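A protein chain is absent from this complex, but the other protein chains hold their places.
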Amino acid sequence: MFKKVLVANRGEIAVRILRACRELGIESVAVFSEADRNALHVRYADEAYLLGPAPSRESYLRADKIIDIARKCSADAIHPGYGFLAEREAFAAACIDAGITFIGPKPSAIAAMGDKMTARNTVIAAGVPVVPGTEGTGSLRDEELLALAPKIGFPLLIKASAGGGGKGMREVTSLEEMPALLGSARREAESAFGDGNVYLEKLVEGARHIEIQILADQHGNVISLGERDCSIQRRHQKLIEEAPSPAMDEDLRRKMGEVAVKAAQSVDYVNAGTIEFLVDKDKNFYFLEMNTRLQVEHPVTEVVTGIDIVAEQMRIARGRQLTYKQEDIQLRGHAIECRINAEDPYNGFLPSTGRITHSLLPTGPGIRVDTGVYPGFEITPFYDPMIAKLIVWGETRGQAILRMRRALEEYRIVGVRTNIPFHQSMMDSHRFMGGQYDTRFIEERFSMPEPEEGSMTHRPEIAAAFATLVAHYEAQHSAEFVMRNERDTSNWKWVGRWERMHR
Amino acid sequence: MFKKVLVANRGEIAVRILRACRELGIESVAVFSEADRNALHVRYADEAYLLGPAPSRESYLRADKIIDIARKCSADAIHPGYGFLAEREAFAAACIDAGITFIGPKPSAIAAMGDKMTARNTVIAAGVPVVPGTEGTGSLRDEELLALAPKIGFPLLIKASAGGGGKGMREVTSLEEMPALLGSARREAESAFGDGNVYLEKLVEGARHIEIQILADQHGNVISLGERDCSIQRRHQKLIEEAPSPAMDEDLRRKMGEVAVKAAQSVDYVNAGTIEFLVDKDKNFYFLEMNTRLQVEHPVTEVVTGIDIVAEQMRIARGRQLTYKQEDIQLRGHAIECRINAEDPYNGFLPSTGRITHSLLPTGPGIRVDTGVYPGFEITPFYDPMIAKLIVWGETRGQAILRMRRALEEYRIVGVRTNIPFHQSMMDSHRFMGGQYDTRFIEERFSMPEPEEGSMTHRPEIAAAFATLVAHYEAQHSAEFVMRNERDTSNWKWVGRWERMHR
Amino acid sequence: MKYITTIGDTEYTVEVIDERHISINDKVMEVDFESINGQPVYSMLIDGKSYEAYVYAGEEEWQVLLLGRQYPVKVEDEREKRLKSAGGGKVQEGVEFHLKSPMPGLVVAVAVEENQKVEKGQVLVILESMKMQNELKAPRAGTVQRIKVKPGESVEQRQTLLSVV
Partner (left out) sequence: MKYITTIGDTEYTVEVIDERHISINDKVMEVDFESINGQPVYSMLIDGKSYEAYVYAGEEEWQVLLLGRQYPVKVEDEREKRLKSAGGGKVQEGVEFHLKSPMPGLVVAVAVEENQKVEKGQVLVILESMKMQNELKAPRAGTVQRIKVKPGESVEQRQTLLSVV
């Protein structure tokens, strides 16, 4: 096994990987920005080196510095986690050039899957279904598009070749209305991107985002570990993931698993990876993209399969055969993950920064928390707002939902706002409970509830009592408080470095 | 299901039961002593009622008050947890008389298993092996004992009928030395207890403490959930438990399971219970006693079977059939539990009290923590010193040990001393790693290690650096600190109830 | 002490009778109220029911997070409130609104110009923080005044970005 692994990341995923190192008896190296001196990954690692100032481009994106540190401290491998440098072909290549194992796929596989067009054409060649459309066939004229449209089928989308963000996008339900819509789409695309080219794509209705976790070793073995349903998204950010998906059956799981393996093989994939699909209401599925790295939501798969994916990544990178064969993979029970973000669900999900002054983790049966924060730690605006992942296991999906409710209720974080109330509302949503949701669920069908009469959790008179008692005692003692605070402040001034140390 | 359950306990087990209530949609009621107003079980319950002053006999042992509260708040069942009133026949009977379901066995079963002699004779009648000996056959003369000794076999123990604590106890290895030892044993027993009667008992060498968890419903179904190995004890207090036992095989597990079921049936047992056995090095096993309640160490069984024992207790008490049949029970992987006690392993395991000022729970894959404390909570001398249970799961025993090491290293509790360093030493012990231990392991073969040269965890120069830096900065700033503290103190005096509230 | 406590359109008369009793709309209840560990997290046993809430001061109201829901709560001393309503009418109407940055971040875009009329809910500024773009909206209709930031500028928490009069 490796002697020493450098973890080129921060936050919960750095901690997750450090834990795997510790359990495998591998020495671990953390890197950190100036904002992260007291972060958990620095505390837990065997060694820790400063990268630079807080902004990512001056710290966690400094591939050169990271490789330099790895070389100086004799790390024999680098785990990139997710985000930052995880899917940069050049970084993977630079590791190899420096004689350091990159714990992930080959640079060529990252490159092939990183370019949307190449990925699409590669998997099509391997017989993997993609969302039907004209992307990749070059710039077509209106007549050509109108001729192709019936083959794709309605409803479909007109999309701008040059852009994104909905600019130049039109939904088309019939051939009759299409010419007019093509015109307006081209005009909008032209004005937004200076390029009026458009392509057609089938509109997948009631789509679920289902992804298949795969593991591939250097000896040609590739297996799938079942699916994760990540349809609960807000602004294309996943918020809740579960395994297995309530929309899947054993047959579809097997079929999609086989296709995922094919997609991985088409780029000679090695290590852990994820194939993302859209699945429509008739259980047709379409390749979206491949994430050539560990996913945020890998724990739900770990919990239902019993497999430690990160440990397996290290074994694969070391050249070992996969520990498991396809027939060893059995899903047991049900897992749900809620991403706990520092953002205020009552205020447009605005990110919230500040010091966590108090925190109480949910624990007990069937609960796992992956987090990089702790009471006293400061949430800064420099990195993404996810501060923890709350994962539960239950014998059934129903038990898992009830357990998640219990865990969310127990979880206390004081000092920053979190989206825990959002998750609580989701777990109370009848459609979520019934497994009836698609990727547009949050935008179209969900809003933070106004307190409603008759609900079990609606207790305005109790809220009134809380606020009144707090106001009452604060008013009663405000004079003393003012005086005390004044003195305290002057005292604090005397104290220099010691206080800084004791922040 | 029940509408409302009162939990007649405190600490981690009260929290554990409240969690089960929450997950089953049952309203929950906590009871608490004056010392426990801010305890976690009070915070987590739907309702909470004061029992009385801190000492147990004025609070958690007040059966009358508890039943009165249950009646007034219309609880339809009481869960006693372990300890306190859990194995008091009279309490179970009083619940029934008050029309409240006691979540546990019938009073008659508690009584039968609570009296050592009755229990022994009952299970012997059911064909359950007990430690061979003459206990229960009345007072025998020396000649009779000498005649029986060879049938029991050597080595054996002479024990005082009236007493315990080793007084009047003698180990006998041959018939020749027995007459003299009988004389001295009788003299010592006479002087210690005023009763010179003695009995013989086979000395079980290299004994392991193995217990079988059973579940029994009201319809005559009884199943066993496999064993727990609880041989790691100090002064008869269990400290580490694991499932499965490294000393067991499938055949022995099945045999002991069947015997455990028989023992339970012999007293018409209903609900969760545990049969404790001694197992000698030749895999002979002997009934010790039955615990007619939930055990502290039930989580290791939950983790390897996937069964929520507390939820199942509630279903059984409600009159449901067992959810599982014997053939559904499969052990998956390996679980270990370390009991985290507030005691100082470097100072004779003296209990440690005080306020927990900081705490960081180990989390991540395969970790479960059951605890009733949190940062800010005060550990008082009134109740037992166990403040948390740390449970890990691994695919193999080896992985579980490595994971436990990792978790122990992550666990931070500041404010009270804990036995975490003891557990760390145990996880490093080669005999524990090899599964080579018996009930006398801690007393005979284990001591807290002196820091040794050459060990990976021996870093005296680093310890020297830590102490020097702390001393250095403290000395540098002591003047300021004194002044600051003086002012603070005077400020604090002004503030009355508000401060008390904010303790 | 008697308070008029308002949630949405509902007024509650809450009296703090003594340390162990309050009344809500004249219904007397036994109460045991404690802060947890010096934090704005409070445990309240009220006629036996156990509740825990996170209570913090908002801009004008108390925010109470209870059982996964948030309640903006206005608490007024009864006497004070009586005086105020004697003074008549709503206080502080038409006062300037200062858009403050809710967090440190980078101004991506200013979606309005000075003297532009805006509707309630209209996007004023787009701010990037934690890798997310966040739209800051007008809480009421009015006219934009004194824009103090430009796209590309870094801002501190609570820094005033512009005003709506």
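Read from first to last, the chains carry the letters A, B and C; within each, the first residue is number 1.
The criterion applied here is as follows: a contact is a pair of C-beta atoms (placed from the backbone, for glycine too) under 8 Å apart; a residue touches a chain by one contact, two chains touch by 3 or more.
Everything numeric in this text was worked out from a predicted model, so none of it was measured.
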Remark   = Check: shown chains touched by the absent chain are A, B
Key: Selected from B:197, B:326, B:353 or B:429 as touching the chain missing from the view   = B:353
Note = Missing-chain contact, candidates B:98, B:147, B:180 or B:470, resolves to B:470
Ask   = Mind pulling the chain B residues that touch the left-out chain?
value = 342-343, 346-348, 350-353, 357-358, 381-385, 408-409, 412, 414, 420-421, 424-425, 428, 449, 451, 457-472, 475
Ask   = Can you name the residues of chain A that touch the chain not displayed here?
value = 30, 37-38, 42-49, 73, 374-377, 497, 501-503
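The rule is simple: only the chains that are shown with their structure count from here on.
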Note = Distance in whole angstrom between the CA centres of chain B and chain C is 49
Intercentroid distance (Cα basis), chain B paired with chain A, Å = 40
Request  = Find the geometric centre of each of chain A and chain C from their Cα atoms only, then give the gap between the two centres in Å, rounded to an integer.
outcome  = 32
Note = By the touch definition above, chain C meets two or more other chains at residues 33, 36-37, 39
Ask   = In chain B, which residues are in touch with two or more of the other chains?
value = 44, 374-376, 497, 501
